[in-house]
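Note that one protein chain of the assembly has been removed; the remaining protein chains are unaltered in position.
What follows is chain A.
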Amino acid sequence: MESASPFASGPPRQRPSMVPNPTGVVQTPLVGRSMAPSSSVPLTSPFGSALPGFSRPAATPFASRPPPPGAIPQGPIAGNGPRIPGFTAPRTLPPPSVQPAPPSAASSSIRQPTPYASATQDSGLQSYPGSPPSGASVATLPMPFVGPPASQQFGRPPTSQPLFSGPPRSQPPFAGAQYLQRPMAGSTNSQLPLAGLPTSQSPFLGPPTSQPPFTGPPTSQPPRPNTPQPPFAGLPTAQQFGGPSTQTLTGPPISQFVGPPTSQPYAGRSSSPSQMATPSSQPFSMPPTVGTSFGSPVWPSQPGQMVPSLPGNVQAPPRMFGMPPGMPGQPIPPVLPAMGHSALAGPQVSTQSKIDPNQIPRPLPNSSITIFETRQGNQANVPPSATSIFVVKDNGNCSPRLMRCTLNQIPCTGDLLSTSSMPFALMVQPLALPHPSDDPIPVVDFGESGPVRCSRCKSYINAFMRFIDHGRTFVCNLCGFTNETPRDYLCNLGPDGRRRDADERLELCKGTVEFVATREYMVRDPMPAVFFFLIDVSLNAIQTGATAAACSAISQSLADLPDGPRTMVGIATFDCSIHFYNLRRASQQPLMLIVPDIHDVYTPLHTDVVVPLTECRQSVEQLLESIPSLFENNKVSDSAFGAAIKAGFLALKPTGGKLLVFQSVLPSVGIGSLSSREAEGRTNVSAGDKEAHKLLQPADKTLKTMAIEFAEYQVCVDIFITAQTFVDIASISVVPGTTGGQVYYYYPFSALSDPGKLYNDLRWNLSRPQGFEAVMRVRCSQGLQVQEYAGSFCKRIPTDIDLPAIDCEKTIMVTFKHDDKFQENSECAFQCALLYTTVYGERRIRVINLSLPCTSMLTNLFRTADLDTQFACILKQAASSIPMNSLSQVREQITNLCINILHAYRKFCATVSSSGQLILPEALKLLPLYTLALVKSIGLRNDGRFDDRSYWASHVMSLSISLAVPLVYPRMISIHDLTAKENDGSLSSSNIPLSSEHINDDGIYLLENGEDCLIYVGNMVNPDTLQKLFGVTSVDGLPTQLVLQQFDNDFSEKLSVVMNEIRQQRCSYLRLRLCKKGDPSGMHFMSYMVEDKTAGGLSYVEFLVHVHRQIQTKMA
């Protein structure tokens, strides 16, 4: 099949994960090309190469599939980009919906994997473990899978798992286990109805329990083909996969495209295949397989919806493709050729000048759990997708959660890198939440002498330091210097050349360790955990309820502050002056100390402004309770924000700590006051567009200067903006951005629906794993040098970054450049050292090591490229450049980067001569989609508010990889059919592509990007459904400000389950907005449909054509 299909490339990749996803499938086809190159690699099929498991199967991608069951997880890892090992979900779709689709699909010229397709739905289903398919009924399906693999453990817990449930909420984020649970959940309980739920169920936690077969097996298999055995193989379950795989081949593509895709990746495919059938594209098949692998697949639920949609979609696509025609005009020639080639979607276009929208690559949700061993056979494994669920076994390289690279093989030369056009950066999330089953990070205490370090470059001892000369000396893996081994650290070497104690000494066998810091690493005693709350009590804040919400949130969050006598808190309020409170007083009344001078602020007291929580909790609570009433008649509308944070800083100056600011209006007086420049910008239209980006730059340097001083004294500022109007986030965000804090934005603040999120955000902020007074440095092997750090921090010297606070969500991007060459078979090492103080006052050095092989082959670079990381990198670079350049320039840069990368691949790695095809490297097949989504994202859209854009930019700068993708390409699921979906697997894992074709008037959809959650209600929704979900009987009766209540019915409960699952996964409570068709809110919702053609942007298909043309032009 592979060969045959125009998509040719298709066959290669086996990315399990990808396949499953509807979208993914499509992509695979494109990927096709990559296969060829990869072929050079041991594995014939590109995918194979990528996917360890698959490689073996080399011959038939599908064949390989079998393993998936177990392997699955790995599959994804393999680098196919698609995230997902786990998406069992996909399957679900296929069944019902698919079918309808097929027809249409078929019609569409696209050749696809029909084969399977035909088989598809039915076969597909059956093919799987059988049970699932048949199980058309959602519920049933899951079961079957479960059975097979031990994997269940990981299984996505979603529905069931009691195991997890309990713990999550309660436990503090820190608890290792919870990684998933966000405090939010817990918190939620208290306040929000939903919240409650989550706790109980936290699906994630549950993982173990979960059924997904994959997990079990997978662990073993590393991505690489090299890896000895496909993990999957091991599992009997394989069959399941096998089944799917087959289908996948054929079907996958199709199905995917089908509108419904979201949910049913697999199913879809199967079906799709039928439609697409033609597309010999085995490539697809591959992907499908993957999907299959996940097994769990069958989720009927969606189908229902899907089905209908599918047909429509299918057809639609063609039309949309109108493009093609256009294409023909010029590009036609190329296009055609492309067609000729095996190229998948893109290419296809050429044939008929049409691209089957259902076949183009889309991310496949994957909810299964894989086990990822960071190294195997002394080789680094390619990590699974950042958005997938995996468990890490630390074998010498760090967990990819903590640090991962855009490239999993390091180019030997800078030229090679620049040829590839790919970004080269590390994403470091040093305190990232582990999966509860991850290996814990060991704490190593070297006693008074402190950790052993290279005496030249000062890097810390790690598993890659090579001991020689009977252990008397060791060679630094970073700088190559030969050090003497300290006497008390001596140990003989074994026959294998390793120290005999290497396995006992965790620093010599683990990729990540924490050293206990000695005096040498402290300039003072480790600071206590100090939290200072600054609350806006100006007219606006009082009247909108923001003050009350803040006080209530703080009061409730006190319980989540770290215990112990060292935890201190302080409170101040401000309007046009600053009010401190003496919290330690003999009398019951609080004492308010007003600092009226907002041009030259100071703290009014030396002591008692910040007090130990344990001693003064009662007075703090009492104060918080009385603040709203104290100021209830406040008529001051001005806000001295700058002065207030300065004052808060002064209170924290002796110790350092966190300053949490609740701000509601534009800072209008005092230090760092700002003007309403947005309005000014609007009136001054002439300057308008050209200068627009200047409004995204800070108004002046005042706040920046202050922020640097804050950072120097270890004060971190987080700002919760509960605004109704412009507040100039561009200027304000500089403070958190420089001090390791972050901005929370509630616009427009609603006293009805936002307090819940405010509380949960605050609670998570306070209780998540975090550290204080941190300094971080990344070291790398000779040959590279750090070019730049990006994120929320303060940089005073070139080599280190200062982080007054660092938490589990903050991610720092580190870019590198070559200053020398690497040898082909050498390894390039990276070491991130984070010196920080825990909330309990322990000083620690977390050392994170990553050692990656070097390559001089471009194909290897592409094969091991890490799409998620690269995209996160591109996203951050885009965010940092929007204040400097006009939007159109930024969009063009991004698009060009995408084109250049694909061009490089096309030019150097795709062997096929068909110049007319659009060929995508398997690992990066989603790059065009993400690029398109990025171009249309809030930050880069022309029509956004400046504050939204600034907030977006500041949010992105420290965003983790796993949240970067959804932010730009949100997840959409249908809700109206929730009950039909059954309890299988993750309810939220069946995604719908972000295209309006998939939105039906009788449907209710939930779209979330990790930040906001939009619930879209069509105008023909079944009143019964409305009644059950929202307690109203008509669309008109829906409130504009939504507080999701849980009603006593299955439907509502399910929605709660879904919401909580998402919340846990995103570590965010999500800001809920209700969008109604025909309403501005509906338009807002539609603006997230990034695959649509919009006034300002191309549709996905058009974009692919555009990219293809550009590449062709370059080729010519």
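Please note the rule applied: contacts are C-beta pairs under 8 Å (C-beta built on N, C-alpha and C of every residue); 3 or more make two chains touch, one makes a residue touch a chain; residues count from 1.
Please note the rule applied: contacts and distances are computed from a predicted model.
Between the listed names "IBH1-like N-terminal domain-containing protein", "Enoyl reductase (ER) domain-containing protein", "AP-2 complex subunit alpha" or "Protein transport protein SEC23", the UniProt record for the complex's undisplayed chain reads "Protein transport protein SEC23".
Contact with the chain not shown here comes from a single listed residue; of A:C457, A:L630 or A:V786, that residue is A:L630. If you put the hidden chain back, the residue from A:M592, A:V1032 or A:M1086 that touches it is A:M592.
Taking the complete complex into account, A:D608 is the one of A:D501, A:D563, A:D608 or A:E1053 that touches the chain left out.
Remark: the residues of chain A touching the chain excluded from display are 576-577, 580, 585-587, 589-597, 600, 602, 604-608, 626, 629-636, 638, 669.
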